[in-house]
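Only one protein chain is missing from this complex, and each of the others stays in its spot.
When the chains are written out, they are named A, B, C, D and E in that same order, and each has its own residue count from 1.
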Amino acid sequence: MTWLSPKNSSRTGIRCLFLSLLSAGLAAAQTVPPEILERLEKAEKAAANAQTAGDNGWMLVSSALVLMMTAPGLALFYGGLVRKKNVLGTMMHSFLMMGLVTVIWALFGYSLAFGGTADSKWIGDLSFAFMNGVGTAPNGDYAGTIPHLTFMVYQLMFAVITPALISGAFAERIKFTGMMLFMTLWLIIVYLPMAHMVWGKGGYFGALGTGIQAFDFAGGTVVHITSGVSALVCAMYLGKRKGYGSEAMRPHSVVLSTVGAALLWVGWFGFNAGSALNASGLASSAFVATHFGAAAAAMAWLFAEWMVIGKPSMLGAISGAVAGLVAITPASGFVTPMSALMIGAIAGVVCFLMVAKVKAMFGYDDALDAFGVHGIGGTLGAILTGVFATKEVNDLRAGMPMGLVDGNGGQVMNQIIASAVAWGLGIVGTLVILFVVDKIAGLRTTDAEETEGLDLSMHGEEGYHMEG
Amino acid sequence: MTWLSPKNSSRTGIRCLFLSLLSAGLAAAQTVPPEILERLEKAEKAAANAQTAGDNGWMLVSSALVLMMTAPGLALFYGGLVRKKNVLGTMMHSFLMMGLVTVIWALFGYSLAFGGTADSKWIGDLSFAFMNGVGTAPNGDYAGTIPHLTFMVYQLMFAVITPALISGAFAERIKFTGMMLFMTLWLIIVYLPMAHMVWGKGGYFGALGTGIQAFDFAGGTVVHITSGVSALVCAMYLGKRKGYGSEAMRPHSVVLSTVGAALLWVGWFGFNAGSALNASGLASSAFVATHFGAAAAAMAWLFAEWMVIGKPSMLGAISGAVAGLVAITPASGFVTPMSALMIGAIAGVVCFLMVAKVKAMFGYDDALDAFGVHGIGGTLGAILTGVFATKEVNDLRAGMPMGLVDGNGGQVMNQIIASAVAWGLGIVGTLVILFVVDKIAGLRTTDAEETEGLDLSMHGEEGYHMEG
Amino acid sequence: MTWLSPKNSSRTGIRCLFLSLLSAGLAAAQTVPPEILERLEKAEKAAANAQTAGDNGWMLVSSALVLMMTAPGLALFYGGLVRKKNVLGTMMHSFLMMGLVTVIWALFGYSLAFGGTADSKWIGDLSFAFMNGVGTAPNGDYAGTIPHLTFMVYQLMFAVITPALISGAFAERIKFTGMMLFMTLWLIIVYLPMAHMVWGKGGYFGALGTGIQAFDFAGGTVVHITSGVSALVCAMYLGKRKGYGSEAMRPHSVVLSTVGAALLWVGWFGFNAGSALNASGLASSAFVATHFGAAAAAMAWLFAEWMVIGKPSMLGAISGAVAGLVAITPASGFVTPMSALMIGAIAGVVCFLMVAKVKAMFGYDDALDAFGVHGIGGTLGAILTGVFATKEVNDLRAGMPMGLVDGNGGQVMNQIIASAVAWGLGIVGTLVILFVVDKIAGLRTTDAEETEGLDLSMHGEEGYHMEG
Amino acid sequence: MKRIEAIIQPHKLDDAKEALKGIGIDGMTITEVRGHGRQKGHTETYRGMEYKVDLLPKVKLEMVVADARLEEVIKTLTAAARTGKIGDGKIFVFEVADAIRIRNDDRGDAAL
Amino acid sequence: MKRIEAIIQPHKLDDAKEALKGIGIDGMTITEVRGHGRQKGHTETYRGMEYKVDLLPKVKLEMVVADARLEEVIKTLTAAARTGKIGDGKIFVFEVADAIRIRNDDRGDAAL
Partner (left out) sequence: MKRIEAIIQPHKLDDAKEALKGIGIDGMTITEVRGHGRQKGHTETYRGMEYKVDLLPKVKLEMVVADARLEEVIKTLTAAARTGKIGDGKIFVFEVADAIRIRNDDRGDAAL
């Protein structure tokens, strides 16, 4: 996000320069030949233009990478984890978001999240509705060196994947219509306000705002806590899958899930490093933190599983990688590579215990562990960001200490408060929405539909026909 | 394409500047110290260099993305739609193009498409044959800020995917040798002239040319109409698959097709936004239009199917997304985001009706709907480009109105003419080639080969051995 | 690598300029108004900043692409080639490296490869251990326009994939613990020294070093020869798979392998073109050479197979593409597009003969042909680099002839010597490691484990559960 | 000896297996099959092409048991596999001429 | 009761099923099998490794019918599944000792 990068001011400075060119130019003209002044002006513009090319190219690629996370990434990761008869229904939960959220975003979603004035603490306004005023000129409030359109579409990709993450909780037993309605309302009621509060102009939790300053580089609270907590609520509201605990509900293809996880890893570079909103050293720093966090978590989950269960599994390795990616997300632009290794290692072990041990104790059926990985991993990451954030990496507060390691223990509390708000919004919002949608359209499939599988009952098709 | 971007002139201007540095430098030297002049010169060069880095990086990524569209993208999309016994044969139709077209392009293909002088209305010449004169220096005729090599390889990726698209029509029943020969001739006889006419120097349909000015930002006529129409001709010439209408010919894996479609969507950003040939705001604009078009079309097809057939399917959603991507292709650099939504929505409904209803009425066997999606979607997109193109987005004609929405109704006619020529060239060219190839090498598999499947009969291998 | 690009000096020059700004500025101040000087200075900085944005964006994308080569790329390519019961175990060999190598690299691996002084001929030192001194400032020794962090993580991706390549040789019969230990030691004992010798500061085979000057643009010796030769040693040490020669050991899914190969092709652009370490014309040149080499080799293998075996196969086409990509790797930044076509064509035929004919004569069980493709293809490529390198493409030696085609026959000998050293290090290092690991942890699975398959015996899970 | 062949609903397999284990029947062989009977199938539509699918997934259990255990097994199986809805499946009984254990050439009832 | 087991070419399955439906035979169970007989297989080559594949995909139809319908079914089946080429398959007939409908304990001919 723009103000999460200290270098930004110097850059938008370059642009402001042009505005003052006339006056400055006049003064200089007395001693410098006009053709030189003109060349200088052109060179200044050329440099700014080139800066945009470099940053914009990178941000467009990042946008594409984040879309790739939703599909094929998440669609495969989740699709492989369900039983064969639900593979398309599950992939649909991700793929549909690419259509549904995009349309909502274009009409008013972007505006509610990122519109508004310095006073819009909780939600934006409709100033950008129908893409009004969203053009090729940069929006200095967010990113001074890239077209506003790029910023808008990059943010859109986040809004696409967030509800898709929830779908892991209600996999294999939700009605298509209910799901579609739920996702629509959830985006509007939970995601848009949360995104605004943390990243929007005037948002209460803005890292440099006037409210409680929380650090969330790439979406720990906005994306992972909200979706993970909402997932838990969904899992409990919908109840267990038929046959849960007695019938075998093994992943129908860990191969597909592995491909999905690997694509998530690759795409996550766009998610985290892209959150620098430019191709500067901060992007590199976030890139490295992301990779280190994922790697350490994959190894940590693998070893934890090896010790506790007895064998290290492929599913463990990829689950660990995803848990690490989740946890490093809010921290990625604030922590050193070594801290990233540590955050990853902690997340790998904690999420493993959560998914393999704690969940069993409570007994809710979070089918694909959306809560265990995103809810827990996201909360952990948000808090650890408060611990490990350092001005060495991101001097956001102009020389003031950033996190606990810098001596600013209070930041941990800020992170906890912001996380708690995300939990609260996620729980309350989701409960209300579930209740309403259940009345209007129904949420849970009938027994017959569930036995037949979502692919046939909801979509009238099958994932595989291998007999041919 | 270069002249589809109004900003381009200002940029090549920067480069021309250097050429006039000597004279300008001499004049200025009289009052400015030479070390300052030198620094200015260096700064100018540095800015131009940086511009190239930004644009070139983006264009290399775009080239990679367009290659990814062919394989794994299209290979999976088409491969999943056929029966298991033809999966490798079908993926081969895409993968082979990556080898075959590349070699032809290197030897003379690029030159025939993009070589030539201002007088080359219909086809280029051999000036770039064997990559002669294609180096790291930009080719100002096409893209002033990126190496000529980058432009050449980016265009190559388009030439790779276009014939591969046709293969959807003759899937499951074409001989390998016949296919290879057909593709070779089709590239030379249909693609290279069409690409030249629309994008090549002096081409008759150049957007700013002296012939009929047609707008085709990223390949509606050149790529989708030519391939889609040729597909129809192939489907009719080859006849139906054995057992068509009686035997079940369901996609052997909608899962694979979904992965393929998602990769097509991601790769298409390189296809459309890359067609700005730089990383400017125009690229962002095309990126957004592409995404909006795809999203709206996916939703539109899904809803149309839901109403007409009774259930919304995964195959419907991905087919819709691809139809939207096709239709938005020629328009992507000319239309607003809201127009893109509309183009997508129209394309989703029209292509659905075409594929699910109209095709059945005519009864030709366009196995994977290459015509229904690319032919119809491409034509629709070409015409709608004439409707929705606006100077707000792309002031290509220096203040003059662009499309119907700008008040230039005549543009619609230009678009129709260019489309008609693409149809004509596609039909006639393909017919002649089919006739010739059928004589020389044979096109249709024998009954035994078709029953056994292409994988075994043509390639002596099988796609899956799951018994092991 | 940085000094493989002649343009680099001029660029770091720009940066050096700033350091001398004070003095130069003072002199100029006498005749030029200070506000102009300030603007000039800012413009210079802005241009350098923009250069970094362009180059860094491209290099971050390249890093992501190279990671994508390991997984899903190689994981799928290899995973598809084994029997179903080993698919996860095989994918694990690739995926684990993303975790394991990353952690080693962060702790001390990077430092041993790229740390050190001008005197470090064989191995680096610990100056960069724990990422000490690896920050956002560029490291002028390697890449003057991108953050040191970017260079570090880009190189990491190479270190991740190289051991993963070896795993093709011991597929379907190696213990997980033995494999993990082997990979760890191999990275330290073979890869890190080899990388240092060829690319590290002071390295003996540096292209511009004081030792034997070998050209290896993107890793022919460092990556492919070392891994390919080590693969051969592993295959011979471990012995054949149970039932080799009698039981059918067909690829369980050429479909997956095709997807993997296509992703390798796409990712390889990051591998080769990224090795320019910036987004200049040299990157474009390497990009084109890579693509041409892959295409020509795919066609060459296909035709060779067609003539010798009787049918052109999908597996042949993708094997050829990979062989071409391997062979063009060391040459990619030194040769013309036409030479790339030739190198690819030669590699396609030679590797085909190696894998389909010569291997059978010797009878070792290099299960997935890691030696046949990477060892042979890499050696061939290294030598052909000496033949085809030309100053037209890369004027590395400031006007002096580069390869045989430039009249510098001696280069071929240099390439052979460097290759021989890589062979030697690979053979000896691998033998020692295998011997040690076999004693400590055991390498070969028991008969029962092998019959059951790695997925169940090592990881306690299965790749597919299609019955559900 | 009799061979009992039961075609049942796939999601009843675990119940059936447990029930059989409960009465000491361990040896069995299971095949995935598709069945056609009174149970209505479903319709699949791909791009407007409609397919009536009337072959539904079933699981076939085969077990060879001593004559004396026949009725007990049938009772156990029907109880475990019954849902009461059309499509529950059938049990067929065949005479077995002989049985051989490959491991040690045991024959007849001893081989079961 | 008789059990008729027919091993036929996979692409003849739809024809066979329709023909049987035509004479009122609805209940059947289908298995994907691979067969070996006089029909020649094919060769697959992967990176120069040649595999002679002599197990070809077939489909096995099993249906239990009342004794009276046996010949009619055989005639219908052979007619529908025949192509006249080697590999068309076989029909085997077995005696069935009993049949039970799981849903409601119907037994014998009534269970079919």
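Methods note: a residue touches a chain if its C-beta (ideal position, glycine included) is under 8 Å from a C-beta of that chain, and two chains touch if they have at least 3 such contacts.
Being a predicted model, the structure only gives us computed values, none of them experimental.
Within the complete assembly, A:Ile309 is the residue of A:Ile309, A:Met400, A:Val428 or A:Met466 that touches the hidden chain. For the chain left out of this panel, the touching residue among D:Ile23, D:Ile86 or D:Ile100 is D:Ile100. The missing chain, though absent from the display, is touched by one residue of E:Ala19, E:Ala81, E:Ala99 or E:Leu112; that residue is E:Ala81. In the full complex, chain A contacts the hidden chain through residues 248-251, 254, 309-311, 313, 315-316, 319, 355-357, 359-360, 369. Touching residues on chain E toward the chain that is not drawn are 2, 6-8, 31-38, 54-55, 58, 60, 74, 77-78, 81-95. On the side of chain D, the interface with the absent chain consists of residues 3, 17, 26-31, 64, 94-103, 105, 111-112, using the contact rule stated above.
Throughout what follows, only the chains that are shown with their structure count from here on.
Although chain D and chain E carry the same sequence, what matters here is overlap: shared residue numbers make up under half of all numbers found at their interface. Centre-to-centre separation of chain B and chain D, using mean CA positions: 54 Å. Chain B and chain C have Cα centroids lying 31 Å from one another.
Shown for chain E are the residues that touch two or more other chains, namely 44-46. Shared interface positions of chain B, i.e. residues touching 2 or more other chains, are given as 31-32, 40, 43, 46-47, 50-51, 53-55, 57-58, 61, 248-251, 254, 309-311, 313, 315, 460-462, 464, 466.
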